[in-house]
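Left out: one protein chain. Kept in place: all the others.
Let's turn to chain A:
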Amino acid sequence: MAEILTKSRARNIFYGGSIFFVVVFVAMTVHSHRYVVNVSTAGMPLSEEVVRGKHVWEKNSCINCHSLHGEGAYFAPEVGNVMTRWGVLDSPEDAFETLKAWIESQPSGIEGRRQMPKYELTDEDMRSLAEFLRWADQTDTQGWPPNEAG
């Protein structure tokens, strides 16, 4: 073992193998990138409103309490499928109304209950956020989450 695997051989395997895996990974990334654009997120157009909603989502750091497609913090419910859970996936108007009502009712102030902070969002922000969440909900996530509970 000691004679077959010398230090310089180990080094060469490390460099050569790493380059090989990087190349494979980059090729698969290119394919995945195209797949996302053309297949998995093609269910609903990536409109300006959706993009605006994504920025509302980001600016308020929602990800540090909620999870989205299972990623984020685990302090508050998953929102990748929240529009399905609310039964408003197919109606932009209902989605907006429900989201607005929810956000405006927060914080609940109920003792012993996790509190969502108060967010002062304009109707336009709310509408964009609702559209963003409807868009995300229509992504083909290989069947995840297992059920409506998220």
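In the analysis below, a residue touches a chain if its C-beta (ideal position, glycine included) is under 8 Å from a C-beta of that chain, and two chains touch if they have at least 3 such contacts; residues count from 1.
To be clear about the criterion, contacts and distances are computed from a predicted model.
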{"item": "Protein name (UniProt record) of the chain left out of view, among \"Nitric oxide reductase, NorB subunit apoprotein\", \"Phenylalanine--tRNA ligase alpha subunit\", \"Putative peptide transport permease protein\" or \"Cell division topological specificity factor\"", "value": "\"Nitric oxide reductase, NorB subunit apoprotein\""}
{"item": "Positions on chain A where the hidden chain makes contact", "value": "5-7, 10-11, 13-14, 17-18, 21-22, 24-25, 28-29, 31-33, 35-37, 40-41, 46, 50-51, 54-55, 57-65, 67-78, 107, 109, 111-115, 117-118, 132, 135-136, 139-150"}
